[in-house]
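Omission of a single protein chain aside, the complex is shown with its protein chains in their original locations.
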Amino acid sequence: MVVSMSKRPVILDIDSLRVSLFTRRGVLPAVDGLSLTVAAGETVAIVGESGCGKSLTALAVMRLLPDPPARVVGGAVRFMGRDLAALSEREMQRVRGKDISMVFQDPMTSLNPVATVGDQLIEAIRWHDKVSRQEARTRAVELLRRVRIPDAERRLNDFPHQMSGGMSQRVMIAMAIACGPKLLIADEPTTALDVTIQAQILELMKELQANSGMGLIIITHDLGVVAETADRVVVMYAGRKVEDAPVEALFERPLHRYTRGLLGATPSANRRRGNRLAEIAGSVPALSELPRGCTFQNRCADASDRCRAEKPALTPLLPGRTAACFAAEEELSRHGIAVGP
Amino acid sequence: MRRIVLRRLAQIIPLVLAVIVLNFVLIHLAPGSLFDVMTSEQQITDPAMLDQLRHTYGVDQPTGVQLAKYIWSVMRLDLGFSYRQNAPVLDVIMDQLPATLILMLAAIAVALVIGMTAGVLASVRVNTIWDNLISLAAVFFFAAPSFWLGIMMVVLFSVKLGWFPVGGMRTIGVNNGVIGDALDVMHHLVLPATALGLFYAATYARVMRASMLEVFRLDFVRTARAKGLSRARVVLVHVMRNALLPIVTLLGLQLGTILGGSVVIESVFSWPGIGSLLFDSVMSRNFPMVLGVLVLGSLLVAVANAAVDLAYLRLDPRIRAR
Partner (left out) sequence: MLPRTIDFARRFARNRAAVVGLLLVILVIGIALAAPWIYPRNPLRIVGRPEIWPFVNSRFPLGTDSLGRDIAAMIAYGARTTLLIGLCASITATLIGITVGAAAAYFGGWIDEMLMRFTELFQTIPNLIFVLTIVAILGQKLEYVTIAVGVVTWTPIARLTRAEFLSLRDREFVQACRAMGMSNLRIMFGEILPNALPPVIVLSSLVIAGAVLFESAVSFLGLGDPNVSSWGRLIGDGRTLIRTSWYICAVPGLAIMLTVLALNLVGDGLNDALNPKLRDR
């Protein structure tokens, strides 16, 4: 699987991205040296507890960080080989919504309450493609059909408050794919929805991706979602990537202790949809009080003196996967598995 | 939708009734009887006319009947007769009302345009020198009495610079046809409308700034940015449309005050509206006229208020649904 993926061109390359929060209490490292790539047609899931920096990572790609307080302070984001940070705001506007689109967590608040769904869709279409209003309208109806909204023609005149959460999220997706993006970032697209609706939305996103070959980053809490949709999983903890693995391998054998915690005692049971990340005792340390060494140490049963003194680096531990955990490293070498690519 | 309109308009009726009753109470507060109030300062001596008045106002009957009669006559738009102008009160007021309406509308336009522009600018450049300057100006205009502002503007723009006329509504003795006349009125309108409007502009600037900052933080603004829209389009189309709503509410609440303010401004600029009429009537204790202005003014505000509410309904689809 990894091999087949690697044949496809990489469209997004996040390289050692660092995002800091400039607050009164100081400069906090919200995203710390995160790297990740997405190939055309590939689905990458980003998982991690709330506050781990997943959304900020996504917003940094879009260059839509809430500034103040958040700002990119290091690293690079390359899209189709172009460094996005080097683009002017105007050029970036041509990328947003056209090449890279984003779907947000809460569909009920993500649409403008005083404009009709149709107007908002048509605006997205006409902003990037110079077509007549009539043509844009036809395309908008077509888009609503593609996201399976019944009675699309009439729904164009609805206001957001007249739609259910599931419907609104479909509209958001329609808006995101309106101009045929090469990359879609979905930030917890199903978290705010009923379980039955979640399945339909995921189904829809997979289908749209299969038809278009766009890259997909899906940020989620739901391991079922990961199992069903992702090709590769990136696990984040306290602003850092702690593990990166193909989905099958990750469920088979999670390496980082945090990942293990998330998957719980019986990893395979997690693959059912709706199964949230397992609860881990303790909580994520505040960004202002990150400990020396591994940030997970206060919650880790395997924490050693080394973990408390030294920060584990991301290391290629098995073919195609990396993790930043001393215990995993030692375990693998004890079992005679050569550490290294 | 039509039901909502009708229901909103129906709410005006009890309000106007209440104003009429209040009027009646005021008359009774005055020293002397209703009849005295309605006639004493008018120097009416003709016995036939006195008889007729006695009959119209039902002076010799119990209070309840008097009230009923009074309500009935006001409902028939009979607000009494003004001997000073020698014409029915309603006719005199209706003659003067258009000028006041023009002044009010112009002042509201000035307030909305200046206030909203300043508020949007301050919110977009929040915590910069622009924001501070606008806030400072708002604080000053919020505290300056409009009539004083008007006089100072006359000193500067009329007396010293000669750009605008000192007062009045039209240049006397000039006839330029309809368009020329309209331009002439607009020329006379600039200073009074600005003097009256700046106070409200200051309020709107503050409210608009706060409201814009509030809306900026909402999720859909991020969606609009994620679509690739320019900052300008996000601000002007998405944020402003939503930030406007509190302004509309405020405008509805202030209509009565604006009408009151125009009374004073009319006096400063000799604007021939109901303000001057009211002033003249208060000075000459022409009670039917004073009360007539009060009733019609309240009616005007009530109707305008309903119109503003309906406008709000159009602007906010969420309310419409309820």
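Think of it as A and B in the order they're written, each chain with its own count starting at 1.
The criterion applied here is as follows: a contact is a pair of C-beta atoms (placed from the backbone, for glycine too) under 8 Å apart; a residue touches a chain by one contact, two chains touch by 3 or more.
This one's a predicted model, so the numbers in the text were calculated from it and none came from an experiment.
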Touching partners, among the displayed chains, of the absent chain: B
Option touching the unshown chain, where B:L79, B:L229, B:I247 or B:V301 are the choices: B:V301
Residues of chain B in contact with the chain not shown: 14-15, 18-19, 22, 26-27, 29-30, 37, 139-140, 142-145, 147-148, 151-152, 154-155, 159, 213, 253, 256-257, 259-261, 263-264, 267-268, 278-279, 281-283, 285, 287, 290-291, 293-294, 297-298, 301-302, 305
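Going forward, only the chains that are shown with their structure count from here on.
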Separation of chain A from chain B, taking each centre as the mean of its C-alpha atoms, in whole Å: 55
List of chain B residues in touch with chain A within their complex: 218-220, 222-231, 233, 237-238, 241-242, 315-318, 321
Chain A to chain B touching residues, read off their complex: 62, 64, 89-90, 93-98, 101-102, 104, 106, 109-115, 123-124, 127-128, 159, 161-162, 172, 175-176
